[in-house]
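Omission of a single protein chain aside, the complex is shown with its protein chains in their original locations.
Up next, chain A:
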Amino acid sequence: MRSSNLFIAAFLAILAAVMAPQARAQAVSQPVETGNAVSQLIAERGGIAPGETIRIGLYQELREGWHVYWMNPGDSGLPLEIDWTLPEGFETGEIDYPLPHRIPLGPLVNFGHEGTPLFMIDLTAPSGAATGQTVTLTADATWLICADICIPESATLSLSLPVVAEPAGPDALGAPLFEQGDTHMPEQGGFDAAWYDLDGKPVLELSGDIDPQAEIFFFPAAISVVEPAAEQKVAATDEGVRLFLQPAFDYDPASLDVLDGVVTIDERGIEIAATQTEAPAGVTVPGADTGASTDAGSGTSESSSATPPAESRNLWAILGLAFLGGIILNVMPCVFPVIFIKAASLAHSAQESRATIVRHGFIYTAGILVAFLAIAGLLLALRAGGEQIGWGFHLQSPVTVAVFAIVIFLVGLNLAGLFEIGTSVQGVGTGLASKGGNSGAFFTGLLAVAVAAPCIGPFLGVPVGFALSAQQPAFVGLLVFAVMGLGLALPYLLISLIPGIAKALPKPGAWMEVFKQVLSFAMFATLIWLIWTLTLQAGSEGLVLLLIALLLTGFAAWAFGLSQRSRGAGGVFARVLALAAIGGCVYALSGITPQLRTADYAQASAPGEGDLSKLPTVAYSEATLEELREAGTPVFIDFTAAWCVTCQVNKQTVLTRQQVVSQFHEKGVVYMVADWTVQDPEITRALEAQGRSGVPLYLFYAPGAPEPQVLPQVLSFDIMRETFSVL
């Protein structure tokens, strides 16, 4: 996409240049393509008269996502430099820069331009220039162009310009570009500006009709006088606004008579040259520790321009994605087990009263929210304590996985009818997740999140990464998770709120028991997955302990069921047995310890994975990746975890299939596995570098590409083919 735009731009420019000789009046140079920019010299008029001054310019089409620099480049970067070779007597002025933008890079801020900047220069012909000739102006231009990496580029550009007796008309190609360029130039004047030193810091006073609530920022023309990345506090005054600036090392009030630069007010930009004055009495820095000061003339309102409103728009977009992603989670393989539980309770709900159905809908939602907030809150707190963990971290502990396995097993046994939960022992379906009532609805919500949500579904990669990034206050992160939870709960909430839907469900009857028994097998299937995950985490010793725990769980459930059906001493004895079995179960669980190093996962899983055994996998490490990229080898990285069902589905349905494996072989792509089944700080860091905090994540590094391509969370043959088609 990006490069095709660049080529179109280059093509159009070349076309223009080729057509120039025929049109005769078109004063443009041959465009020069330098990798990340296409540059050409243009003139506003078709010629220049002796003694006349016209505008010429360097017009650049920058690659999307790349920027060049303003006269003051900010914390890093370099401004454009042009070395002119001109005919005798011709003179050029300084470069007039278009309005700069703030380009943040981590803690740093650059001032620069994106898109199609036009740098304008005045050209003056000598009064004695002979008319009828065509003069050639040559510019040796050098500039630094950066995305997150920087490349110095340069081009030699030549412009042929006829010398004409009378001022020439507008140039057919140049004039429209100047017209467009003028809309991006700062306005000349319009504000009275003054500055003074206040306790070693510069303060800028602007007089004029300025809305103090607008986004106001001062771009200083000189380097090293004002810190580019520092916040500029804005206070309203009677005449206009006051900007409190942070000095850079070269700031010296004794020698700085004029503070010049550009002030932007929302979309407007105005050039200013502030002269130094005496500091008026009573001015204080807003937000400073001088709250008692109420002198007239001090700031009445303040806003901070360092946090542009884009930030909050961004948050809305993130919340939207989180909500959408939450809804879609319902159809992700991760959530299937819970869908079965929910299906059992829904099938039952037709017999309930309307109020009960609605109440259960809300309680289910509450369960989801509580689980999301609890896990996210714990995660944020642990990360603040320095732990290198991410979303889904709780399933990285084999003990947690074992506990979930037991819970799922119990749900399965309950559905199968081995024991009942609730007060009514007789009757149909008083199960944990069915008529069991409020606690059942709440429990289902909890379970939905705890077992199933750790996988990152479509649309959720960005919100989860955003929510957990250290740049966000914790409450913003929790808000994102809460919205995601609402999305997850929405379908069931709707079913319970819209009366027609529940009514349309079949009437419960004897078939319900059969239906529940069928669903119990879905639970046992889920159990297989959890047992497999635990085996990868805790080895065969962990497996034996879990199987013992499951046996005891089964025994306890059976004994409990027995006690429900019998009265007297027999029932009490059965309950004691059940308790003893639970005790043994806990003891077995406590013996489970993580055993496997992450890198072994690829090998451990290989034999059972069919075609994957034919595809050699490389365990993820920063150093290996670095080496492969240095060598120009294309690399596909599969960030995965055994507990991530979406990851497993992608692996089984796409990554290990013959047509994909053969593409890996044909194109020589290295298949790198970053296995996050157990905790791994290196992989957590790699995920965070992509703004993610969970799996799956699929990255493709094309040879020589500075940044990886991020693939969707749900893969397909087409996606893989398209990704590899660049090779």
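As a convention for this text, a contact is a pair of C-beta atoms (placed from the backbone, for glycine too) under 8 Å apart; a residue touches a chain by one contact, two chains touch by 3 or more; residues count from 1.
The rule is short, and it goes like this: contacts and distances are computed from a predicted model.
Visitor: If you look up the hidden chain in UniProt, what protein name do you find among "Redoxin domain-containing protein", "ATP-binding protein", "Dihydroorotase" or "Sugar ABC transporter permease"?
Guide: "Redoxin domain-containing protein"
Visitor: From the list A:T53, A:T85, A:T156 or A:S224, pick the residue that touches the absent chain.
Guide: A:S224
Visitor: Tell me which residue among A:A317, A:V331, A:A381 or A:V572 touches the hidden chain in the full complex.
Guide: Candidates A:A317, A:V331, A:A381 or A:V572; residue touching the omitted chain: A:A381.
Visitor: In the whole complex, not just what's shown, which of A:E91, A:D182 or A:E622 touches the removed chain?
Guide: Counting the whole complex, the residue in contact with the absent chain is A:E622.
Visitor: Please pick, from A:P152, A:G189 or A:G668, the residue that touches the omitted chain in the full complex.
Guide: Within the whole complex, the residue contacting the unshown chain is A:P152.
Visitor: Extract the touching residues of chain A with respect to the undisplayed chain.
Guide: Residues of chain A in contact with the hidden chain: 75-78, 105-108, 110, 142, 144, 146, 148-152, 223-224, 227, 229, 248-250, 378, 380-385, 470-474, 622-623, 626-627, 682, 685-686, 688-690, 706.
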